[in-house]
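The block that comes next holds chain A.
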Amino acid sequence: MSEHTSARGRGIRFEQVTVAYDGTAVLEDFDLEVEAGEVMALLGPSGSGKTTALRAVAGFVRPARGRVRIGDRDVTDLPPHARDVGMVVQQYALFPHMRVADNVAFGLKARRTPRGQVAERVAEALEMVGMGGYARRYPRELSGGQQQRVALARALAVRPGVLLLDEPLSALDARLRSGMLAELDRLHRELPDVTVLYVTHDQVEALTLADRVAVMDRARLKEVGTPWELYRAPRGSFAASFVGSANLLPVTRAGEGKVRFGDTELRVATPGPGATPGPGAGEAAATLCVRPHRIVLGDGGANVLRGVATAVQWRGATHRVAVEVAGHEVVADVPESASTPHVGDRAAVSFAAEDGVLLDD
Partner candidate 1 sequence: GGTGSAAAGDDKVVTVYSADGLKGERGNGWYDEQFEAFERETGITVKYVEGGSGEMVQRTEREKNNTQADVLVTLPPFIQQADSKGLLRGYAPEGAAHIPESERPADGHYTPLVNNYFGFIHNTEKLPKPPETWDELLSKKYEGKLQYSTPGVAGDGTALLIKAIHDFGDRKRAMDYLGALQKNNVGPSSSTSKLAPKVDKGELLVANGDVQMNYAQAETMPHLGIFFPAAKKGAKPTTFALPYTAGLVKGGPHTENGEKLLDFLLGERPQREVSSVGGGFTVRDDIEARDDQAEELAALMKGVEVFRPDWEEVAGDLDSYLSGWKRATGS
Partner candidate 2 sequence: MLVHTRKGRWAVWAVFAVVFVPLFALPLLVIATASLSTNWSGALPSGPTGVHYASATRGESLAALSVSLQTALLASVAALAVGTWAALSAASLGRRGRRLMDALFMLPVAVPSVVVGLAVLVAYSRPPVLLNGTRWIVMLAHTVLVTAFAYQSVSAALARLDPAYAQAAASLGARPWYVLWRVKLPLLLPSLTAAAGLCFALSMGELSATMMLYPPDWMPLPVQIFAATDRGSLFTGSALAVVLMAATSLVLLAVSRIRTRASYR
C-alpha cells in the first residue's frame, strides 16, 4: 500500500446542506465537518437522513441549498466520478452481470489502474473481506453477508480519499463483523489520510471505530463529539439515549450539585456541560442521565433509589433489571454473576454521584 496521492488530507464539510424530496426536507441545514483522516460515525434512527447525507457527499443527490466541500474543493456541482469517493450503499448495488472479481475491479479499471495492478489489488481487497474464494461467482450466487462484503471490497479497492460507508457490516455476524472492524481499523492506520464517514446502528462499531460520532434525528444534526464525550457527557437526552442505553430521569434542580427525583434527593457531580444555572434554576425541571451499567443493585452507592423489580432479562454477559421507582422504570445492567431480585420483589438500586449527568433538555 503505497500510492494514493489524490487522497491526501481531504476532509468533508457540509455547509448548511438541505435536501428535500417533493418539498419535505429529509436533511435540513446540515452543518458538519469531518476532518481529513478522521473516522466519523453517523448515528441516528431509521429515516433520520443518514443515507441522504452520504448521498449528498457522493453526489447522488443535489442539495436544494448549501454546499458540500471535499478538501478545499466545492464539489456541490461536481459529478460523482470526479469526487474521488468510495461508497458502500445500503443495498450493495452489486453489478449483477459481473463476477465478483469484475465488480471489485470495476472502480480500478474506471480509474485506469495499470492492468498488472488490478488483479493484485482485487485479490487483496477480496482477501481483506474474506471473500478470496468467491472471485468467479456472480452476485446472485452469494449469501447476503457475502454480497455485502463484496460491496465493501469494491469500495476499498479503489482506495479513495473519502470513504462513505452506509451500514457496511449490517449483514454480518458479530464475529465476522469484529474481524472486519479490525481490518478497517488496520486499513485506516495504513492509510491515515482516508477520511471515513460511516453510518451504523451498531454502538460498538461506532464507539470503537470512530474518532467522532455525529448523532442525527429527523433530518437534523443533534450532537457531535468523541464517543467518550457522547457517552459520558452527552448534552441532550436524544444523544444520551441513542448512544448507549440511558436512564433519563425527570428531575428538578434542587441547588448546586443536587436534584430531586420524586421524593428522593440525588447528588450529581457534574452540572452538565451546558447547564445554565439561571435565576429560576433552583426549581427548574431537568433530565438526569444515568447509564444502566453504572447502576448497581443494592444501596451501596451515593444515590439510592428504591422500588419494585418489574423485569429481569438475561442478556448473555449481563442481566438487565428494571426497577420501578416513583412511577419511572430505572434500568440497571448488572453482571451476569450478580444475584438478581425476582420480579415483584422490592429492590434498591444505586449509583455514584459522578455517574449522573444533568442534560440540557
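Some notes on this structure:
Assume a residue touches a chain if its C-beta (ideal position, glycine included) is under 8 Å from a C-beta of that chain, and two chains touch if they have at least 3 such contacts; residues count from 1.
If you want to know what made the cut, all candidates are chains of the complex that A comes from, given by their letters.
In this text the structure is predicted, and so the values were computed from the model without any measurement.
Only one of 1 or 2 makes contact with chain A in this complex, and that is candidate 2.
The residues of chain A lying in touch with candidate 2 in their complex are 59, 77-80.
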